[in-house]
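Missing here is one protein chain; the remaining ones are kept as they sit in the complex.
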Amino acid sequence: MTLDLSIITDNAGLFAQGAVATVYISVAAIISGLLIAFPVALLRLSPRRVMSWPAVAYVELFRNIPFIVMLSLFFYGLPFFGLRLQPMTTGIVALALFGSAYFAEIVRGAILSVPRGQMESARAIGMSYLRALREIIFPQMLRFFIPAATNTSISLVKESAVLATLSVAELTYQGLIVQGQTFAPFEVFLATATIYWGLTALLAAGFRTSERRLGGQAQRGFSSRHRLAARYLSLEPEPRS
Amino acid sequence: MDFSVEAALAALPALLRATGTNIAIAAAAMALALAGGILLTILRSLKIAPLNLVIGVVISFIRGTPVLIQIFLFYYGLPALGLQLDPLTAGICAIAFNSTIFISEIMRGGLADMDPGPVEAAIALGLKARAIWGKVVIPQLLLRILPPLVNEATIILKGTALLSVITVVELFRAAQQISATTFRPFETMLAAAAIILVLNVLVSQFGGMLERRLAVRRG
Partner (left out) sequence: MTAPPVLSVRGLRKSFGAMTAVAGVDLDVEAGEIVCIIGPSGCGKSTFLRCINYLERPDEGTVRIAGDYIGREPAAAGGTRLQSARQLDRMRPRVGLVFQQFHLWPHLSALENVARAPIRLRGVDRSEAEAQARALLARFGLAAKAGRMPADLSGGEKQRVAIARALAMKPELMLFDEPTSALDPEVVGDVLRLMKELAEEGMTMVVVTHELGFARKVADRIVFFDAGRIAEMGPPDELIDRPRSERLRLFLSHFQ
């Protein structure tokens, strides 16, 4: 078979609109998700049960319910609380909260990755808890935080496709529209996927740059001492000698 | 409109029945993905340059695109290549294929962290590649990557709800259908969410238990 590229070029406008909406939704959800994640993570790290328990429940709820189900809970549930939002807004809110649960776990892990003595030496000299976090802990946790947060951000871009089920005119929805008009699902969904692919690659590249700026880690290669075992244990091409 | 607990409870039996489909899909997809993951990992270890290049592109594609689109490609797209699958089969294949890629990536990480000693010993003993993989590498690897595998299982289970979009009548689709007749979508969705939440927590707990068991046996 051959790919009929005219299907893509003829509908480039719709794809572009969809891509823009997907970027908008993702960026909004990633930023607000990160902002919500910090207080959630701090609550979860609290030694007091009354503080940590709600945070644990929050995180576990979002991590154990599929986003497609969560989204429809928000869609049908928010009106119960007197909140009538546009599907797009509902989707962004749901995606942001969903992401915040994952981000919160990353923030928590990143804070815990910094040795305890760092917080202690900051507190001992008189810094408040929040100042110690900001000045001493956060700069040190980025190394751990950035790669993990990149993966979650990419997941959110991909998860945003589910907003199509609320007829939010993002990329997947536009793909379904074009597919309904052209009956060329293979071309349409391949094109849609390729756009997502490009978006997530862009996001990954952006984060990689910021990681390098902050002093990236050395790549851990397979030691040449274990050349033989590397035949089985390494999937990377063998180093040339 | 007031919240109706009765509506949520009334939906439970039908939802629970539909959940059987999710479990079956997840089990099938997990089995396929595990087998696929092992095969792909061995294939990658052969380090055939052009092949690994293609595999690399496929991995990047699967990791960089939504599962939802991958499901559409399997269900709506494959007929263009002359392969018509029913929704259930297409869905299982899409999820399994996606998971194969992620499991292979988990395995790559696990292999790099493994102790080279036993493998070197096996090579020194003159074991055949088949035996080294089957008797030395894979068993150790599976033990080592059990936690991320359990995590992958919960991801698969959550992913089964996406098959509703290609008309597979699983939990979420069933919830939509019930909502359409009872006009109680929120209550019904809440019941569905509760079911899958419990199921996921059970899988995680079971994984944790298995891990402790094996840790004891190893220790």
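As written, the chains take the letters A and B, and residue 1 is the first residue of each chain.
What we mean here is this: a residue touches a chain if its C-beta (ideal position, glycine included) is under 8 Å from a C-beta of that chain, and two chains touch if they have at least 3 such contacts.
The structure presented is a predicted model; accordingly, all values stated were derived computationally and were not measured.
Participant: Of the chains that are displayed, which are in contact with the missing one across the whole complex?
Facilitator: So, taking every chain into account, the missing one touches A.
Participant: Which residue among A:46, A:128 or A:210 touches the omitted chain?
Facilitator: Answering carefully, the residue with contact to the hidden chain is A:128.
Participant: Among A:52, A:140, A:155 or A:182, choose the residue that contacts the chain missing from this document, as touch is defined above.
Facilitator: A:140
Participant: Touching residues of subunit A against the unshown chain: what are they?
Facilitator: 115, 117-118, 120-129, 131, 135-136, 139-140
Everything that follows uses one rule, which is that only the chains that are shown with their structure count from here on.
Participant: Round to the nearest whole Å and give the separation of the Cα centres of subunit A and subunit B.
Facilitator: Between these chains, centre-to-centre, one finds 19 Å.
Participant: For subunit B, which residues are in contact with subunit A within the complex?
Facilitator: So the residues of subunit B touching subunit A come out as 1, 3, 41, 44-45, 47, 49, 52, 60-61, 63-70, 72-73, 76-82, 108, 111-112, 114, 116-117, 119-120, 123, 132-133, 137, 154, 158-162, 164-165, 171-172, 175-176, 179, 185-186, 189-190, 192-193, 196-197, 200-201, 204.
Participant: Going by the contact rule at the top, pick out the subunit A residues touching subunit B in the complex.
Facilitator: Touching subunit B: residues 1, 60-61, 64-70, 72-73, 76-77, 80, 154, 158-162, 164-165, 172, 175, 179, 184-187, 189-190, 192-193, 196-197, 200-201, 220, 222, 226, 228-235, 237-238 of subunit A.
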